[in-house]
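The complex is shown incomplete by one protein chain, all other protein chains being positioned as in the whole.
Here is subunit A:
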Amino acid sequence: MIALLLRDLKLAFRAGGGFGLGLAFFLIVTVLVPFSVGPQSSLLATIAPGVLWLGALLACLLSLDRLLALDWEDGSLDLLATAPLPLESVVTIKALAHWITTGLPLVLAAPVLGVLLNLPGPGFGWLVVSLLIGTPALSVIGTFGAALTVGLKRGGLLLSLLVLPLYVPTLIFGAEVARRGATGMEVQTPLLMLAGITAATVALLPFASAAVLRINLR
């Protein structure tokens, strides 16, 4: 399992792995927002938590179609499926690798971009916490979507269509934590719900992803 994780990480970090792509996308989305809504700092401060969450979610989505497609193309996915490692573990490792290469950088970049959007002071900590707890769910749900569409020629757009409705609860609770944190309100309830979603998806969805992958590899 660790060998597979290291392999995936190496592939992602080396040239052509598309490691910085999500990060750059996140940066561009955030920079474009003030141009579209206007530079008033009070307005930006109001929408900053939501915009940062949405940007992180879209950046996550952008990198999903590479998650399994490359392994599918060169046939290593078939080898992984016949390996002694259960497919459920393979899928979990894939999601973990995706989170380390995409989710974690987004979490680290978010406070920097928060400065650009004039995020209120107390919001920074809660933004990082909510993203840290929420992005694993995004990776796991995304892996399910990638497993569903792995055999398709032009699966990218379909993948977004399938995954976006599944992202709704995570986005609602994640952005709610950040928003409440920024305005100094109580964050416990949405934070617990967000953590619950992440725990449940991490525990259950790999089984669905593996089942779907088996069907696709048939």
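Here is the rule we go by: a contact is a pair of C-beta atoms (placed from the backbone, for glycine too) under 8 Å apart; a residue touches a chain by one contact, two chains touch by 3 or more; residues count from 1.
By our rule, contacts and distances are computed from a predicted model.
Engineer: Using the UniProt record as the reference, specify the protein name of the hidden chain from among "Heme exporter protein C", "Transketolase", "Autoinducer 2 import system permease protein LsrD" or "ABC transporter ATP-binding protein".
Structural biologist: "Heme exporter protein C"
Engineer: Of the residues listed, A:Ser76, A:Ser89, A:Asn118 or A:Asn216, which one is in contact with the missing chain?
Structural biologist: A:Asn216
Engineer: For a quick check of understanding: of A:Leu21, A:Leu58, A:Ala81 or A:Leu152, which residue touches the chain that isn't displayed?
Structural biologist: Checking the options A:Leu21, A:Leu58, A:Ala81 or A:Leu152, the one contacting the hidden chain is A:Leu152.
Engineer: Spell out the interface residues on subunit A facing the chain that's missing from view.
Structural biologist: Touching the missing chain: residues 144, 148-149, 151-152, 155, 158, 161-162, 164-166, 168-169, 172-173, 176, 180, 189-190, 193, 197, 205, 208, 211-212, 215-216, 218.
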